[in-house]
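Omission of a single protein chain aside, the complex is shown with its protein chains in their original locations.
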Amino acid sequence: MRTGDASASRFVQCQNCKKTLFATDFASNLKVCAYCGHHHRLTWRERIDWTFDEGSFVETDTELVSGDPLQFPDYQPKHLAAQEKTGMADSVVTGRATIQGVPVSIAISDFHFMGGSMGSVAGEKVTRALERGCDERIPVVIFCASGGARMQEGLLSLMQMAKSTAAVERCQREGVPYIAVFTDPTMAGVLASYASVADVILSEPKALVGFAGARVSKQAQVVKAPDDFQQAEWVLRSGMLDRIVERRDMRATLGSLVRMLGAHLRGLEEKLA
Amino acid sequence: MRTGDASASRFVQCQNCKKTLFATDFASNLKVCAYCGHHHRLTWRERIDWTFDEGSFVETDTELVSGDPLQFPDYQPKHLAAQEKTGMADSVVTGRATIQGVPVSIAISDFHFMGGSMGSVAGEKVTRALERGCDERIPVVIFCASGGARMQEGLLSLMQMAKSTAAVERCQREGVPYIAVFTDPTMAGVLASYASVADVILSEPKALVGFAGARVSKQAQVVKAPDDFQQAEWVLRSGMLDRIVERRDMRATLGSLVRMLGAHLRGLEEKLA
Amino acid sequence: MKPLLDLEEAIAQLKSAIVRETEPGKQEEYQGRIEGYEKRRDNVLDIMFSRLGPWEEVLLARADPRPYTLDYVSAIFTDFIELDGDRRAGADHAIVAGPAMLEDRPVMLLGHQKGRNLTERTFRNFAMAKPEGYRKAIRLFEMAERFRLPVVTFVDTPAADPGVESESRGISEAIAASMLAMFKLTVPTVSVIIGEGGSGGAIGIAASNKVLMQEHAVYSVIPPEGCAAILWRDPAKKDKAAAALRLTSKSALELGLVDQVLPEPRGSAYRNPLEAAETVKDGILEALSELDRLSPQEVKAHRYSRFRSMGAFLA
Partner (left out) sequence: MKPLLDLEEAIAQLKSAIVRETEPGKQEEYQGRIEGYEKRRDNVLDIMFSRLGPWEEVLLARADPRPYTLDYVSAIFTDFIELDGDRRAGADHAIVAGPAMLEDRPVMLLGHQKGRNLTERTFRNFAMAKPEGYRKAIRLFEMAERFRLPVVTFVDTPAADPGVESESRGISEAIAASMLAMFKLTVPTVSVIIGEGGSGGAIGIAASNKVLMQEHAVYSVIPPEGCAAILWRDPAKKDKAAAALRLTSKSALELGLVDQVLPEPRGSAYRNPLEAAETVKDGILEALSELDRLSPQEVKAHRYSRFRSMGAFLA
């Protein structure tokens, strides 16, 4: 959202309906517009604070940093700028947390870091989050927000699709629940890999969710795209989502799901007691 | 097909293009019209003679006869009439045979017996054919020809859908290939059970294949049905069939399939050698 | 139904009168009259229900006020989270599904859902599931297996959707594959026929270890109207067909095709949905506690044998 000239501005403008909101109200409403319900994008930190149990998050895999393996033009300065802008090492943050008391392995993708794109580091972190779920017999929750694969790492980025999907297969085999939450946007290489094969897929309202840019899809076809093409509501009607969940209900929904789907995991009941 | 007044008539008329054919040519062309290619319905005996290795067929499960469990009005006389007309005990014949030297367990449904409908006997025989494949580690080939479940056996007929499907699940689990061949017609309760979950589904050209009578389907919808709705060619385009195979190519196609898909079964290679 | 309705009206009038009544002794008098009417009403109901023919059972099973899947879900389970989507082609609201708590254990729920008014009925497609519905079912059966959740399904459908689009996306395959997916499970499965057990559409989600049937539900290979139309070219002979098809819970139990009939309250489930739900709940709990004694492989083998033995023939 636009915050006016000063970042400490008392007002923000809704990106969707353009109405002006008090910054404090906006924050206490989890950055959802009180007028139109638009769910504005969150930083990874906001996501964690507003979803998981307070103080429960412990970050992991902080040592992973991109090595610009292809020496791709302009990649290094862009990557550095993104790091400075966001304070993140790369687009995905991983760790352990609890949700309504249930321990979970989590990964949060942040669109503010190079469009949440998946290179080697993001792919590795997502994979580790899934494997950690298996190793520790706890459910996995991943918040997606990505334009797709990171082209500056070329074929290595493409391989992250396979690598992360392999880890999902391991979760399935070992009975570890994996819940994905699509946030605006969840696209391309991320959607076409670990995101789409979660056991349960929730989405925030109106998140953009698709394989190809809408322009490409529409060009490619005689079929007319519906007005809400690639919006979560349309994606739900297309059978690809389980539920659209408003941000304020996300914690409770995730809590119930990990509690019920993860009940069989050794020790989860004990951990709950 | 109509055979004129005498059953020994020298001529037959194609049911589709109405052209007149020499009975001997017609038979040597496997009851496929030389003019329009229409595949006329076969008796179970013709099917076996024209598909499996000569003299290889040995019938099984001949002891099974319907007991009219519901005392359904007019069922017994109808059933008796069908037995007299066809010389069959019920609509399905089962047994062992070889195809291009490969031993297979087979079931053949004959539409001439009460529309090939599936009651307790047909369901039991199909189930035994599938189980025999598992017990003897040989591929299963089933020719379907049925209007659906036999309503004169009420809920017992419905349960045959579940029973036969359970046997297919056993084949899948035990790695026994099961190939279904749809012939005209393959409908309703048979299509919605063991027929549709075969590993490979072949169909004769233009066979009628569908869940509901075409009248019901078309009534139920605003969507216009295509001209070849519920014909094998349309069903293939809809993704439900593997191939449409002409009758003269059926033996070779089935032979290659059981040879390749069944190669892993213990002893199959030895049996071939 | 006339005497029944008259009695109901009289009872209702007395009940509302009793609230306003202030004269001493009158309340007791009203109360006595209410009890008298209620007794007569119960007698009428008992007589009516003792004389129900198969076709009337069909009408009752289809009746609007009868409790539907979500009514039982809310009465029996907690924490239900509906999950949607077949991950293939669409969302299907004729089948509702998702995990929920049954007392202290999580289960996977699934059931056909009817609607009570035109909007709801359209949204639910009259509880006629499309391929999407059965493929959602398959997805959730597989999930139940991964997470060791017992499966409970509620069956209440006139039939699977027979339309052109359903054909084009393989409604037959979807039903068969759904049964096949159920036969793969090593977690216990229990189905309850709560209204119309309509043919392939029903069995598609009823290939379970235990199949319970409410007293006034019906379960049939074909609707009586369809049967009459095909066999006697006369849909009006639906009574004859209903009788011939043996589609009542009593017949299904006699034929050994359901494991238990769940009695309904006097006058059928809709007259006391909570009592009906209590009986359904007890039935499910009992079935699950029996199945809990089996190992995963025994659960699977038990289900196979259950259906394997079905069929009546001379041999």
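Note that the chains are named A, B and C in the order they appear, and that numbering of residues resets to 1 at the start of each chain.
Quick note on the criterion: a residue touches a chain if its C-beta (ideal position, glycine included) is under 8 Å from a C-beta of that chain, and two chains touch if they have at least 3 such contacts.
These numbers were taken from a predicted model, which means no experiment stands behind them.
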Statement: Contact partners of the omitted chain among those displayed are A, B, C
Field: Contacting the left-out chain in the complete assembly, out of A:L30, A:I48, A:A97 or A:V121
entry: A:V121
Per the touch definition above, residue among A:T51, A:S91 or A:S157 touching the missing chain: A:S157
- prompt: Taking the full complex into account, what residues of chain C touch the chain not shown?
  reply: 87-89, 131, 135, 168-170, 173, 177
Message: Touching residues of chain A against the unshown chain: what are they?
response: 63-67, 69-70, 72-74, 120-121, 123-124, 127, 149, 151-163, 165-166, 168-170, 172-173, 188-189, 191-197, 210-212, 216-218, 220-221, 223-225, 229-230, 238-240
Hidden partner interface residues of chain B, rising order: 172, 175, 177, 196, 199-201, 236-243, 253, 256-257, 259-264
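Note that only the chains that are shown with their structure count from here on.
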Message: Going by the touch criterion stated earlier, list every chain that contacts chain B and also contacts chain C.
response: none
- prompt: Taking each chain's centre as the mean position of its Cα atoms, how many Å separate chain B from chain C?
  reply: 34
Message: On a C-alpha centroid basis, what's the spacing between chain A and chain B, in Å?
response: 51
- prompt: So what's the Cα centroid distance for chain A and chain C, whole Å?
  reply: 40
Message: Multi-chain contacts only, two chains or more: what residues does chain C have there?
response: none
